[in-house]
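The complex appears here without one of its protein chains, the remainder shown in place.
After this line comes subunit A, so read on.
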Amino acid sequence: MEPLLVVLQGLPLTLIVSIGSFIVGAILAVPLSLGLRTSILPLRLICRLVVDLLRGVPMIVWLFVLKFGISSPEFRLTSLEAALLGLGTISAGYLAEIYRAGLQTVPRGQYEASQALGISRPIAFFRIIAPQAVRIVSPTIATYFIGLLKNSSIASTIIVAEMVFQAQAYARQNLSISGVLPYVFAGLLYIALSVPIAMASRSLDERLRKSVI
């Protein structure tokens, strides 16, 4: 059971990196998605460029740049900070695109009804348009989160001691056949984490679909 216990030691950091960077991304994606839809052309182009860059850069490259590229004596990111910032910003790029798609599917009539009622633009956006958009794309967001959960293992390359890092460390010290065991356990743990998320997202989606579409 030793390999399992070793891998389990990495579980908290796996959760911290995936949930933390998801939150960072989910928040940063709000202004970005608005920027993708603004009628102010220069702003839209800048947001489009940022989103495309964030989606285009390989995670491992971006993490290395943040962890080892910024190394002045006064300012340097810890491994965890670099992982949260790196995976968070990349998530922002993907989530901004998902939000944008969601916003696009909200019918024009919803904006018009809000306008005709004299509801101010920010309130209309946050209370009427955005909730409907999020409901429509909630399965896509869940899928992205599951992907992010597994991609958090890339943080092991910048020495964040999450599950895969622990598995590697154990395997390096136990070169026998049991060396593969921690990876098997890590794999099973990822599955054990993702399957409930997928199931919850499906049932949530079914419930929301009844009330929205």
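In the analysis below, a contact is a pair of C-beta atoms (placed from the backbone, for glycine too) under 8 Å apart; a residue touches a chain by one contact, two chains touch by 3 or more; residues count from 1.
One rule holds for everything that comes next: contacts and distances are computed from a predicted model.
Hidden from the displayed complex is a chain whose UniProt protein name, among "ABC-type polar-amino-acid transporter", "Glycan metabolism protein RagB", "Putative ABC transport system ATP-binding protein" or "Electron transfer flavoprotein subunit alpha", is "ABC-type polar-amino-acid transporter". Set against the missing chain, the residues A:1, A:41 or A:117 yield one that touches it, A:117.
Although one chain is not drawn, the whole complex shows that of A:55, A:76, A:127 or A:202 it is A:127 that touches it. In the full complex, subunit A touches the hidden chain at residues 107, 109-110, 112-113, 115-120, 123, 127-128, 131-132, 135, 210-213.
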